[in-house]
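What you see is the complex with one protein chain gone and the rest in place.
Letters A and B mark the chains as written, and numbering starts fresh at 1 in each.
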Amino acid sequence: MAGTPRSRLDTRPTPARGVEEGGPVRRLLIGAAVVFLGVFLLLPLANVFYQALGKGWDTYLRALREPDTLSAVRLTLLVAAIAVPVNTVFGLAAAWAVAKFDFRGKALLVTLIDLPFSISPVVAGLIYLLLFGRQGPLGRWLDAYDIQIVFAVPGIVLATLFVTVPFVARELIPLMQSTGSEQEQAALTLGAGGWQTFWHVTLPSVKWGLLYGIILCNARAMGEFGAVSVLSGHISGQTETMPLRVEKLYHEYNATGAFAVASLLALLALVTLVFKTLLEWKQQRDFARAQQAPAQNSHEP
Amino acid sequence: MRRWLAIVLTGLAVQALGREIRLLNVSYDPTREFYSEFNAAFARYWKGKTGDDVIVQQSHGGSGKQARSVIEGLRADVVTLALAHDIDALAERGRLLPTNWQQRLPHNSAPYTSAIVLAVRRGNPKGIRDWDDLARSGVSVVTPNPKTSGGARWNYLAAWAWAVQQFGDDETRIRDFMTRLFQNVAVFDAGARGASTTFVQRGIGDVLITWENEAFLALREYGTNRFELVIPSVSILAEPPVAWVDQVVQRKGTEAVARAYLEYLYSTEGQELAARHFFRPRAESVAARFAGRFAPLRLVTVDELFGGWRQAHAKHFAEGAIFDQITRSKR
Partner (left out) sequence: MAARPFRVLPGFGLTLGYTLSYLGLIVLLPLAALLLRLLDLSWPEFWRLATTERALAAYRLTFGASFIAALVNALFGTLVAWVLVRYQFPGRRLLDALVDFPFALPTAVAGLALSSLFAPNGWLGRWLVPVGIQGAFTPLGVVIALTFIGLPFVVRTLQPVLQNFEREVEEAAATLGAGRLRTFVTIIAPSLLPAVLTGFALALARAIGEYGSVIFIAGNKPYESEIAPLLIVIRLEEFDYPGAIAIAAVLLAVSFVLLAVINLLERWVSAWQH
């Protein structure tokens, strides 16, 4: 679901007469859109940085250098460093199976991959708590072997894995479907092995889409709040991720600290957007180039 | 990707090098500031005594919620909760420590006490003087949820204690008062800290029922130009207890240090730190020195008025008990 179609702005051809709104109407519409986006997107963003830096750089940097905050940053990076590669491998495997082959129940499988998008993060946390908590069936067994999942880092990682399952797969499936299988078949006919074909033929053709999925997956992995909150135990310096740290600081009357951590996350969002825009631009360029090339690859959507 | 790997590896290396003792103290809400200072003091003391580094980590939340997290698997070496009933639950439902835990440390394992007071907006615009003002129509009250917060249960019992003093044995009138009071509650947060955030930062409500120490802290953080304390005619003596969790410390081999940590709460330094964070100290000498900061207040105990926590819980807070009845009659 979060994998909605991305923006494809192109340079517009000049429109014919009679199909353009008059100047005032147009200005009104543009104005309304700009005001709406300004209020809902730009103001919150500016507000985060304003509140974080309101008491000066020194306070800001001191807030970020706090040991518990640093450890929250480390944990967030660790969680993303596990969740993103794991779900990238999953996304590649799932996309290969779904895009290159026909089998029964394929539609069901695709729906299943999408499922975590539509489940409330809180419910995602809850189901893991039920599965691994001490009251649950597995919980007592795990406890006997001294394995800690709930209220510890493994629980946080699992919850993050759950909520980020679809990102890479969602990007790759339509892309791989649209590129078809002719090139892979050609490579195989010429004697390339399966892995070779994958590395040298498939992967290059979907690389931008793959990166795109990875970036979105990473943003969500670092920013997840609800599911992680249910499973965290909220131990400062140990099981607090950055979003949880924001909440904790806010409750400690430390608004500056909360906004300082929030500003890092907002920065992450901005970097994500920049990468995303760059990738879209690259993809469009490749796409345009492919279209200009003689039609040997004419089955684009 | 390579950068990430580097970060992960450094993270693991740091974890492997630091071979200190780690304790987890699972506590209730308004103790954050106190324990962050106390932990540093204890670490100094322990380092001087044994040469070992000890790092105490904290988890804070509503007392009942915290107890449940421990039962559900949160590995607490020590619990420092808002009321004895929550630690009883660890003993009874989780079998994590012996049921006689309260006898293991002085003063029924409660190293400091507190009281329940009222905080109002500057100038006391609604003219709130005592508990009955909270049940007036048009007064908006903020208190956490007694189902999740220990402090909220003390709040509830403090109000009940006033009503008993007022109406004697007439339980219908007591209940009527309690019902009206809880109808006035604007927000039930999960813990005391959430409630004070609601009152202080979100500006909701005319009066906040809260711990004495939490109220003082809010005053200190936000200045007396925004809030005032109102000391009610009667309140309850809140005795937040502490205990080490046998099943966890035995497994981790931290029993000695966990025990010493809690005993240190009773030392002069521990008591002074508690007093400085507006908890009422047990040690007479310390109490005398800090007497100025605690308003003289008529305090009843849960034992004398409610027959102990077990009975109080069964009558008031259990599923379907009086608290459920009076909040259900809400709609």
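Basically, a residue touches a chain if its C-beta (ideal position, glycine included) is under 8 Å from a C-beta of that chain, and two chains touch if they have at least 3 such contacts.
Since this is a predicted model, take the numbers as computed values, not measurements.
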item: Residue numbers in subunit B that touch the chain omitted from display; value: 61-62, 64-65, 68, 71, 145, 147-148, 186-190, 198, 202-204, 328, 330-331
item: Contacts of subunit A with the absent chain, listed as residue ranges; value: 1-2, 4-10, 12, 15-22, 25-26, 29-30, 32-34, 36-37, 39-45, 47-48, 51, 90, 93-94, 96-103, 109, 111-124, 126-131, 135-137, 158, 161-162, 165, 177-178, 180-181, 184-185, 188, 194, 198, 216, 219, 222-226, 229-230, 242-244, 246-247, 250, 255, 258-259, 262, 265-266, 268-270, 272-274, 276-277, 299, 301
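In this text, only the chains that are shown with their structure count from here on.
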item: Mean-CA-position distance for subunit B and subunit A (Å); value: 39
item: List of subunit B residues in touch with subunit A within their complex; value: 1, 4-5, 7-8, 11, 24, 32, 57-61, 69, 71-75, 94, 193-194, 197, 200-201, 218, 221-222, 251
item: Contact footprint of subunit B on subunit A as seen in their complex; value: 74, 77-78, 80-81, 85, 129, 132-135, 139, 143, 146, 148-152, 233-238, 250-253, 255
